[in-house]
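Complex shown without one protein chain; remaining protein chains in place.
To keep things simple, chains are lettered A and B as they appear, and every chain counts its residues starting from 1.
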Amino acid sequence: MFPRAFEYVAPDTLDEALALLAEDPDETRALAGGHSLLPLMKLRLAAPRRLVDLRRLRGALAHVQPANGNGGGLAIGALVTYHALATDPSVHERHPVMAEVAAAIGDLQVRNRGTIGGSLAHADPAGDLPAVALALDARLQLTARGGAERTVPATDFFQGAYTTALGPGELLTRIDLPTPLAHSGAAYAKARNPASGYAVAGVAAFLALGADGRVATARVAVTGVGEVAYRATACEAALRGQEPTPERLREAVAQAAAGVQPLEDVYASGAYRAHLTSLYAERALRRALERARGAS
Amino acid sequence: MKLPIRVTVNGAPQAHEVEPRLLLVHYLRDVLGLTGAHVGCDTSQCGACTVLVDGQAVKSCTVLAVQTDGAEVTTIEGLAALGPTPPAPLPVREGGEDRHSQSPAPPFPTRERGPGGLGLHPLQQAFWDQHGLQCGYCTPGMIMAAYDLLRQHPRPSEAEIRHGLEGVLCRCTGYQHIVAAVQQAAEQLAAPAPPAS
Partner (left out) sequence: MVLSRSVGASIKRREDPRLVTGQGQYVDDVRLPGTLYMAFVRSPHAHARVGRIDATAALQQPGVAAVFTHADCALALTTHAALNPEKPPPPHPVLAGDRVRFVGEAVAVVLADDRYVARDAADLVEVEYEPLPAAASMQAALAEGAPLVHDDYPGNVYMKMQRNQGDIEAAFRQAARVVRLDIFNQRVNSLPMEPRAALAEYRRYDETLTLWSSNQVPHTLRSEVAKLLDMPESRVRVIAPDVGGGFGSKLNVYPEEVLTAWAAKRLGRPVKWVEERRESLLTLSHGRGQIDEIEAAVAADGKILGLRARVVGDLGAHLLLFTALIPVLTINMLVGPYDIPVVASELTEVFTHCAPTDAHRGAGRPEATFLLERLMDRIAAELGLDPADVRRRNFVQPGQFPYTSAVGSVYDSGNYPAALDKALEVVGYRALREEQRRLRAQGRYLGIGLGSYVELTGVGPSRGFGAPVWEAAVVRAEPDGTVTVMCGAPSQGQGHETSFAQLVAGELGVPFESVRVLTGDTAVGVTGIGTFGSRSMPVAGGAIVGAAARVREKALQVAAALLEAAPEDLEYRDGQAMVRGQPGKVVTFQQIANAAYAAFMLPPEIEPGLEATMFFDPPNMTYPFGTHVCVVEVDPSSGEVQLLRFVAVDDAGRIINPLLAAGQIHGGIAQGIGQALYEEIVYDEQGQLRTASLMDYAIPTADKVPAYELDHTETPGTTNPLGAKGIGEAGTIGSTPAVVNAVLDALQPFGVTHIDMPLKPERIWQAIRGRQAGAQDAAVVEAAEEAPDTGEPRRVPPGQEGR
């Protein structure tokens, strides 16, 4: 219930924050919404010596904007809260799945504080947003001091349980979502742990159809099942170039957990998780398909 | 190493030096003596500690007091003074923190003021009218969460109420009378204010 003692700084600029993070990266953690980090610290599973609070950077990092040089995409500041994502009109318009997922994360109070950047950087194996980022082919901007920036695609960002491509002294500052493709749609479906609300199995599916109605692009991202959110590449391959009939979808999702050792915990076994993965992949794909067919 | 914070709590400015690790809920309870927010769990599930920070419902057990430096906090003890639900906060503007914008509140729709002229907020009145509480431990958190729910959904359906209150656990009521209380408050808050007489 009570965190161990730590030092706390709330810098005024991004560069100050980055300098502090670079000083002692093993013992310094960034604090955004705090709803992943503080619970761990209260259980004393994490005890950083210093917290760098990003709250004063909201002016720079808490906006949703059209993506630079990319008319239809979105640039989402890392400090945008789930609530802001869920209610932003341009998110609803361009990538509605992001708004829907954000509206259902945790609960009302959590959504007021938790941030997209915090969630992705924390990389909880059962968090919802990593799966959505993968399915939407997000590109993540990582910033280090002195203006050093690099962009990492979501597929390279999530590396393991609570492990990402973030290097020491780096902050995730922006999440870029591409211009929505014509005849595309995305959806998320998840089985929720009734106690924690986390995904027992959550699948974010993205489909883009060609002019012939066949699947041009398929992205199926799974969370809650493996050690880290992953793209179900075998499932995707089974869909690419195919007519998206219900039978095809059913065959493809049979491979949604292929090659993954599903997690086991007190709530659900690995076998059940694997089953749920296919089940929810099918549900997500069906809805994504409806949207893709309905989208101009 | 204690740090100075300045927080406005229920409209009154407070200045204290606190350890960084002091949770907001303990700042409110132990330093300010506002014991309405309650601690019911260790893992941010139960919501009994819910208060408003800059007009938004948050679990005060998952916020450090130092994170509220410069912010406005409203607890159950300060709810009545808020009057009817203020409008939703404006979108973030360049260069500033996401501040809850307070336009002057319309006249408080005066209902039964309770014994001794308590001047209850319509939510508090409704919880009383509808027997929306038994032991009362989750109640401050439930009411503050409902406040934000009604701010976001002024005319919520029953399903929206039940989903909106997912973040507060109640072990006593089975939730039915809580739903009725929120429905009553929603009606009252949505009703036009009576003309000033």
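Keep this in mind: a contact is a pair of C-beta atoms (placed from the backbone, for glycine too) under 8 Å apart; a residue touches a chain by one contact, two chains touch by 3 or more.
Everything quoted here is computed from the prediction, not taken from an experiment.
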{"item": "Among shown chains, those touching the left-out chain", "value": "A, B"}
{"item": "From B:V9, B:L150, B:C170 or B:L189, residue that would touch the chain that is not displayed", "value": "B:C170"}
{"item": "Residue, one of A:A10, A:A191 or A:A256, that touches the chain absent here", "value": "A:A191"}
{"item": "Touching residues on subunit A - with respect to the absent chain", "value": "1-2, 4-5, 43-44, 191, 193-196, 265-269, 272, 275-276, 279"}
{"item": "Residues of subunit B in contact with the chain not shown", "value": "19, 21-22, 26, 29-30, 33-43, 45-46, 48, 75-77, 79-80, 114-115, 118, 120, 124, 127-129, 131, 133-140, 143, 158-159, 161-163, 165-166, 168-179"}
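Rule of thumb we're sticking to: only the chains that are shown with their structure count from here on.
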{"item": "Between subunit B and subunit A, distance of the C-alpha-averaged centres to the nearest whole Å", "value": "30"}
{"item": "Interface residues, subunit A side, partner subunit B - complex", "value": "1-8, 10, 31, 34-35, 38-39, 42-43, 51, 53, 55-56, 58-59, 62-63, 83-84, 87, 106-110, 112-113, 195-197"}
{"item": "Complex contacts: residues of subunit B adjacent to subunit A", "value": "1, 3, 19-21, 23, 39, 42-45, 47, 50, 53, 56-59, 61-64, 66-67, 69, 92, 94-98, 145, 148-149, 152, 164-167"}
